[in-house]
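Down below is the structure, laid out as structure tokens.
For this view, one protein chain was removed and the others were kept in their places.
Naming follows writing order (A, B and C), and every chain is counted from residue 1.
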Amino acid sequence: MAEFLSLHDAVARYVEDGATVAMEGFTHLIPFAAGHEVIRQRKHDLTLIRMTPDLVYDQLIGAGCAKKLIFSWGGNPGVGSLHRLRDAVEKGWPHKVEIFEHSHAAMACAFEAGAAGLPLAVLRGYVGSELPSVNDQIKYIECPFTGERLAAVPSVRPDVSLVHAQKADRKGNVLVEGIIGVQKEAILAAGKSIVTVEEIVDDLEAGPNACVIPGWAIDAIAVAEKGAYPSYAHGYYPRDNRFYKEWDTIARDRDPFQAWLDENIYNAGGQAQ
Amino acid sequence: MAEFLSLHDAVARYVEDGATVAMEGFTHLIPFAAGHEVIRQRKHDLTLIRMTPDLVYDQLIGAGCAKKLIFSWGGNPGVGSLHRLRDAVEKGWPHKVEIFEHSHAAMACAFEAGAAGLPLAVLRGYVGSELPSVNDQIKYIECPFTGERLAAVPSVRPDVSLVHAQKADRKGNVLVEGIIGVQKEAILAAGKSIVTVEEIVDDLEAGPNACVIPGWAIDAIAVAEKGAYPSYAHGYYPRDNRFYKEWDTIARDRDPFQAWLDENIYNAGGQAQ
Amino acid sequence: MSNEYTSSEMMTVTAAKALENGMTCFVGIGLPSEAANLARLTHAPDVVLIYESGTLQTKPDVLPLSIGDGELCESALTTVSVPEMFRYWLQGGKIDVGFLGTAQIDRYCNLNTTLIGDYQAPKVRLPGGGGAPEIATCAGEVFITLKHSKRTFVDQVDFITTLGFGRDGKARDGVPNIGRGPTRVITDLCVMKPDPETRELVVVSLHPGVTAEQVQDATGWEIRFAEQLDTTPMPSANELDVLRDLKARTERKHAGEA
Partner (left out) sequence: MSNEYTSSEMMTVTAAKALENGMTCFVGIGLPSEAANLARLTHAPDVVLIYESGTLQTKPDVLPLSIGDGELCESALTTVSVPEMFRYWLQGGKIDVGFLGTAQIDRYCNLNTTLIGDYQAPKVRLPGGGGAPEIATCAGEVFITLKHSKRTFVDQVDFITTLGFGRDGKARDGVPNIGRGPTRVITDLCVMKPDPETRELVVVSLHPGVTAEQVQDATGWEIRFAEQLDTTPMPSANELDVLRDLKARTERKHAGEA
């Protein structure tokens, strides 16, 4: 049953050093406030899972929280590189990060399979790609009906998932609306889950088939206003595309990145800027 | 791209004798009008797929349309038996129907896999059940990561699917709302699809994550007012539970059933009573 | 307020009491649905009822006739597709208890809802498995409720549609990712639980006024009784009132629909 906690307390309680962590939100509703809290609490040796690492994992990797990264597209969307990710992979700064690289289709299926309680996801994937030659987590099964060879990847089953959503009601039921990505899957696949929300409301006012996650399937809910900034929350605030472009300059070199971290995370209160 | 047709023309064009046909709608939105049109056109040797055969398949089986039945629960919900199904299975009247019997979980996964273009569905299913001993369509795979043995069933890929929905817009986009069952999966898994709707509207007025099926993923749309009766259409009319109870009497013996067929299908126009 | 009650009412109230507040319950139609909703309307207001039609956390005002009545969707927190229901919510391990009825049950709690006789030439064809085979293995535990008779309590089920503990009581042993299986069976005569070692059903409490002989007469094998045999608590006046109101509302609703 969801417990209402401060973001500090939720992260302190559920995100352990060395844990496997998924922070999801496909472009939309990226849990920046939660990610910043993880950095602020100097969690380390994390295995980070995310389809699109985006700025949030660039920040976590640059801050030294990550030991491994499981992902499928690691760029700054529409802008270019994630420089902190590249610096870790290419030069081992602040330390080497081991990467397990997939396609989106495989990651999406792996989240789906994790939510479905299965050990593997099966897909018609990776045909002709060289990714299987560098990722030993990609295997194959044979269909017992047709003999077709299909790709298999381990399901995603994080120790803890962190996602951001628009709102929760007072029982802790959560509404996710708009681009819903793999948020529901991330929550259901995880051992523990933390959901940050823009606000708590009396009534979710959701349609009959809306993406509502019951409070009893969530461990902690924390209010984090603008918790997805500089990504966006449909119905609340738009994506700050300008910040995404500025990040290219901030993150390109180590010193300005460190200065940004100090100012915006370590020496900032508890709320994402 | 969806074409607006009369129900007569849609069935005449897309439902061929000997075809594999899925008519879906989980308790809600059962496509009775479409099923009646199939009976009226005396289609035969059909392989009928449906999780819950319900009255609609009792009628099709009693009318002699079916050669095979793939299903997972064949009762009159809350009332008792499907007498026409039982008469076919137990006594071969009007002729023998071969059955392939599954659990709901397996059928639901098989529809999902069909929509996903896969040849098989994988599930943690049938553990300890004797169903695999009587259905050779249930096989097993071994997870290449954990070694766990998991059940596998062939995906559902019907030649044609028929479903009922609340409404379509003028481009043929369809809204399904409420208990959505495996309707979307039935349409996407099929070679051809016919959707009957209560009405055509200018604007579906659907929420951002509503179950909307684009017109280009549908072959034919036919207006059939009260097309789900005696099941129901959320927002339009309730389930006629009384008729479901009366069906027990109508269908218990062959003569009253035949009389019902004559009066309500063969000698009735084109719309379900 | 009345102190009188029928054996059906006794069964339903006892079955309802098995559910604890806050549990997530995957509900079978019929007797389990009646018991689960009674629990929700009495001691367990926050019990979470889930039906295989996709309705999550539903609070129907009347009992559904089918597993997918409109009432279930209208009163639900949300409604998901049937594949999602079975994949994410049941197989995904979100269900504490599956609540099932059955046509036949044997001493090892195996359930038959498929047929009487031989599969290829059935004497009576029953509806089939529906959601039960995976509810019984994926839910944390399973409660079963049905009327007690020699027709339903048989030495060997004609067909194992749904696993209890197998023909030998050992079918769950060593199986990965499987639920605990049936933990109690509630009838109109008594409450039974599987023996922790052998998994054979043992009568643990008799309903008030019921004798051990009556239970044995209604059971198709030599049934065991616990050394410490309890008497099942009687229904309270409030439980009976709520149950009767619920059933009366349901009757009116279903009769009135045309």
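Side notes on the structure shown:
Keep this in mind: contacts are C-beta pairs under 8 Å (C-beta built on N, C-alpha and C of every residue); 3 or more make two chains touch, one makes a residue touch a chain.
Worth saying up front: this structure is predicted, and the values here are computed from it rather than measured.
Among the displayed chains, contact with the absent chain in the complete complex occurs for A, B.
Within the full complex, the residue among B:S6, B:Q41, B:T146 or B:N209 touching the omitted chain is B:N209. What chain B contributes to its contact with the hidden chain is residues 1, 112, 115-118, 173, 184-185, 188-189, 206, 208-212, 214, 216-217.
Residues of chain A that touch the chain left out of view are 26-28, 51-52, 71-75, 77-79, 81-82, 85-86, 89-90, 101-105, 108-109, 111-112, 123-131, 134, 146, 148, 178-182, 184-185, 211, 232, 234, 238-242, 244-245.
By definition in this document, only the chains that are shown with their structure count from here on.
Across every pairing of chains, the maximum count of C-beta contacts belongs to B-C. Annotation: 28 Å between the Cα-based centres of chain B and chain C. Residues of chain B in contact with two or more other chains: 123-124, 148, 178, 180, 211, 234. Shared contact sites, meaning residues of chain C that touch two or more other chains, fall at 73-74, 79-80, 87, 91, 138, 177.
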